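One structure below.
The complex appears here without one of its protein chains, the remainder shown in place.
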Amino acid sequence: MYKIAKDNLPKLYVALQNIGTLLLPCKNKSGHADFAPYREDAEIALDAPLTNRSAKDVFFPQVENLLTFKTSGKELALEQNVPPVGVTIVMGVRACDARSFKILDKVFLKAPVDTYYKTRREQCVLIGLGCSAPEETCFCHAFGIDAGAPETDVQTWLAGEELCWQAVTANGEELTAKLVDGGVLVEAAADAAAAVSEQQEHTQKILSVLPLHDFKVNDELTKDELKVFHSKIWEQLAAGCLSCCTCTYVCPTCHCYDIRDYQETEERTQRYRCWDSCMAKDFTLMAHGSPRKTKVERFRQRYMHKLVYFPENNEGEYACVGCGRCLQKCPVQLNIVKVAKALEKAEVKQDV
Amino acid sequence: MLEKKNFEPKIVAFCCNWCSYAGADGAGTARKHYPANIKIIKVPCSCRVNPLFILRAFQRGADGVIMCGCHPGDCHYSTGNYYARRRMTLLLSMLDYLGVAGERFRVEWVSAAEGARFAQVMNDFAEHIAALGENVKLRDLRCKK
Amino acid sequence: MQKIGVFVCWCGSNIAGTVDVAQVVEAVRQIPDVAYAIDYKYMCSEQGQELIRKAVADYKLDRIVVCSCSPRMHEATFRKCAEGVGINPYMVEIANIREQCSWVLKDKAEATAKAIKLAKAAIAKVRFNGALKPGESQVVKRALVIGGGIAGIQTALDIAEAGYKVDIVEKEPTIGGRMAQLDKIFPTLDCSACILTPKMVDAANHENITLYTYSEVESVSGFVGNFDVTIRKKARSVKADMCSGCGICTEKCPSRKTPSEFDMGLKNRGAIYIPFAQAIPKVPVIDREACIKFKTGKCGICSKLCPAGAIDYTQTDELITEKYGAIVLATGFKTISLDKFGEYGYGASKDVITSLELERLTNAAGPTEGHLVCPSTGKEPKKVIIVSCVGSRDVSGRGKSYCSKICCMYNAKHAMYIREKYPDVDVTVFYIDVRTPGKGFDEFQRRAVEEYGVHYVRGQVGKVVVDGDGRLTVFVSDLNSGRKLMLNPDLVVLATAVQPSPDARKLATMLTASIDNDDFYVEAHPKLRPVESPTAGIFLSGMCQGPKDIPETVSQAGAAAVKVVGLLAKDKLLTNPCTAQCDTSICSGCLACTHVCPYGAITGESKPVITKLGVRETRTVAVVNNALCQGCGACTVACPCGAMDLQGFTNQQILAEVDALC
Partner (left out) sequence: MQKIEKLLQKRAAELLAEGTVERVLAWHAGEFFYDNAPAAVSSADECDKLVYNEFCPANLCKYLIETSHAGKKTAVFLKPCDTYGVNQLLKDNRIKRELVYAIGTPCSGMLDIKKIKAAGAKGIISVSVDGDEVVVNTAYGEKRLAKADVLLNKCLMCKGAAYKIADEELAEPLPVPQFTGDKFAKVKEIEAMSAEERFAFWQSELSKCIRCNACRDICPACSCEQCIFDKPDTPVAGKAYADEVEEQMYHIIRAFHVAGRCTGCGECARVCPQGIHLELLNMKFMKDINSFFGQYQAGADSETPAPQVSFKQNDPEANSAVEGREQHV
């Protein structure tokens, strides 16, 4: 295990910046932390409990040009846009978000492979940060995630006056080696490891007293898909939903997108993809109309996907990592926890 | 200053069919010169001009947008330009508030009889925009040629 | 794949002189969807149109762009041409490369570049053009004439003679207008009343004519062929149907303080009065401001005396609503106020009068039974000075910049009949120019000089001074001799400028008829459509369109009548198909559109709709009545969700133009 004094962090940032593009949580004007490219004048917020949005944008940007159509007179030429080459380093990734990338991999790296995502993903080194102060909206434990040990190439912890550093993967080792050679990181004594495990225990303790400590998605739900699908409860649940896309856009695992054309100039048109949401009225709109005409259907689709369809196709893995962003951001306080609990009550315990 | 002189602003003019477009024809008939890069879009009435059109023009790289209609009270549809005036008052104020293009958008009333004035108005506006230079704030960089 | 044909016109050298048309053709040929492009000397000529027809046939064109003069000039021509070869006329777009390009630019390269841009914009728009079909609207076979002077009367008579119903609205208690005030009229010096009154009687008796005197137009809505007009019939306080016109009431009325409008204030009238003997209708009216009964509640003499018991103090204004197919404006003129012309001493001395006042003084039916006297003394004048161009051709801003046109002739007329009646009265006319074009006009003016010995002196009167005992001194410089003159006339006559009736502007707004800076109504075309307003269904007659004398007025009145008859003779009018349309699948039914529609063409109706998501439901949506919609587009912007769109100027079309031009 290695370490670096908190005061020296800027040195670390610069060092990382020299290796690749460094992204880390920075505060924006309204005081929210979001992943942003490192800048000397940026207000870095490594210790911010949770960024506004997960770092999924790094691999799956909200807008991405896929193709360029070029016309000259009546001639038409096509050009594929390739994501920029070069290492990207994402620092300060929390355990929940780290897991979300694995879930996205299951979507984008399965055949047919999404080359845009793949290129970005493969060029990226993830530096995780163990949680020390989880919030009441956290429930990553419900999905077997260890808040104190993110599944990243490198794990770090802010313990005492230091940042402790532990390489996990080969990529991580490689990066670490460079930093050690550069004298940025120094060997940490055993007490550092002790401090880390102490922090990890403490984190678990807090999690165990937070409101959602005993929350779990009931596996029964995946047993009888149709029963859940036809549940009466959806009507009540959906009543409050505004059909906005907030939950989708802040969710680290949501990955729907739409493909559109944008004519930039007379001679140039971009075919781009942008995030989409199954909550949006015009999602998968076709000539005949929408396959899900009512709000209830669209609402159900999103949660069925996360809690039923996805686990069914992915060895029981839910498309949720318990980051709690939807609990924080939904304009009308709807969220996956509320839905999962209600479904369990209605369809498993049947006490409605 | 020099390059500003050479800079030729792109200007879109929305003209109502009954007064201002006729005014533009008048300017032509009287051979009153105004810059070539002022291009006119005919609308039936100034009240047909949607703020969207104006924003779109800026987005696509127009350096200035001017809307012309009948003088208040003379609207061919009797009330159209009154609504247009309210809309554009708000839009203009908002563009200014956002610090984007308040000074690049103007509303002028030009009657069918005011051919010479049409040219005058256009020349003034072109000069004004030329002095401001290129529209960078409200142009969509994707649309750069 | 669309097949657009682009036709670039040279307009002789008008376009080709400044725009490299060949280069324009080359450029547009490169544009996708352009299947054919060519240039020609005169696209609007028969050969040009033939060229278009042939191209459509040979290349199976479905859309046409013509790069030529303003669409206001030849859009209709090319639409007809397209229709001739089976293309919907609204699949044609015009790029105005003459008025907007070749005529305002000198540099050929610059002009060519702009022409290409304009062509591209038209092509971008035409891609989204759809086939449109004009609707039809009925024509109400009745005309309204506003103003009952000679212009209005003549127009009404001609329309009525053609067999159509026509109503005259006159704000004064009688028809007749200015002409009724005149004594003799040039160039024949026959008596005005003698030729006017018969026409007034004809109008009153004509089965097709209805007179609304002492009435004003309150409001106008609708459009060509279908105007809805509300007329306010002011309370006369006299029951017209019972009144015999005996006039006892007017003689016995104790209130005598009100100057007579008809006699230009040279005489007072009663509170109950008939403007003049030959008034039509010959029914008195009570001026409620002046009437003692109305002011104090006492009096009531007229009603006591009236043998017919026609007096009705309780009478109230009456609102009449009527539908008309056409409206003629014949609102006439008044003379300008001389407040700003203190130097002429008008108002300072009773003996400084306007020409119109002189008409009353010399008129046998006037306040002096036709004896020319100085109003101050009541004695015949020995020396009369006539001043021309008072407030006319005035660039000082006090008067009018235009020439009032009639003054030179009536000055000669006045001078002439003063000399005729009173050969020993010396008459001098001071003028800047004497303008007497017109049949027999110059001869007329020369007669004044040669036969009647009227002095004409070229010179502008500088000042008229009135001294203590009311003596007039006129300071004037003789521009020919350069001498400064100082004269002492007994009477000074000011040939005062004319201006449109003050009601003109109010009516223009009501009718959305254009008006110029001097408040004269604007004609649709100064040469080719002189009696039509740019607003369809509105026609112009007489002085309200510009200064003119009686013969001109009468001929224009006839012309206007012919235009009206031409319109009323149609059973149906084709309506402009560029109307608003509501996409009910997304209309939210907020009905903001209904508030901004000037024609009340939009209503909210509960209708079954299919939403974009494919849901069938019944909800309130906006519905446009295409017969009423005039296509201004106010609703399209009031509509936040873009459900309301304007055919021929759709959001897509305009945005396509924007993109193409930026």
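As written, the chain order gives the labels A, B and C, with residue 1 at the start of each chain.
Here is the rule we go by: a residue touches a chain if its C-beta (ideal position, glycine included) is under 8 Å from a C-beta of that chain, and two chains touch if they have at least 3 such contacts.
Keep in mind that what you see is a predicted model, and the values were worked out from it rather than measured.
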| item | value |
| --- | --- |
| Neighbouring shown chains of the undisplayed chain, as defined at the top | A, B, C |
| Listed residues A:F229, A:Y249 or A:Y309, member touching the removed chain | A:Y249 |
| Contact partner of the left-out chain, one of C:P32, C:G265, C:G589 or C:G614 | C:G589 |
| Positions on subunit B where the hidden chain makes contact | 51-52, 55-56, 58-59, 71-73, 79, 82-83, 85-100, 102-103, 106-109, 121, 124, 137-142 |
| Footprint left on subunit C by the chain that the document does not show | 586-592, 595-596, 604, 611-612, 617, 619-620, 638, 640-643, 651-652, 655, 659 |
| Subunit A, residues in touch with the chain not shown (by the definition above) | 28-32, 52-53, 62-63, 136-137, 209, 211-212, 236, 239-240, 242-246, 248-250, 258, 260, 262-263, 272, 274-277, 280-282, 285, 295, 327, 329, 331-335, 337-338 |
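Note that only the chains that are shown with their structure count from here on.
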| item | value |
| --- | --- |
| Contact-richer chain pair (by C-beta pairs counted) among A-C and A-B | A-C |
| Centre-most chain [mean C-alpha coordinates] | B |
| Distance between chain centroids, defined by C-alpha means - subunit B, subunit C (Å) | 31 |
| For subunit A paired with subunit B, centre-to-centre distance based on mean C-alpha positions, whole Å | 47 |
| Where subunit B touches two or more other chains, by residue | 143 |
| Subunit A-touching residues of subunit C, taken from the complex the two chains share | 30-32, 120, 610-615, 659-660 |
| Touching residues on subunit C, where the partner in the complex is subunit B | 70-72, 96, 98-101, 103-107, 110-111, 113-114, 117-118, 121, 508-509, 512, 514-517, 522, 534-535, 578, 596, 598, 630-634, 636-638, 646, 649, 651, 654-655, 657-659, 661-662 |
| Interfacial residue positions of subunit A with respect to subunit C in the complex | 71, 73-74, 263, 266, 281-282, 285, 288-290, 293-294 |
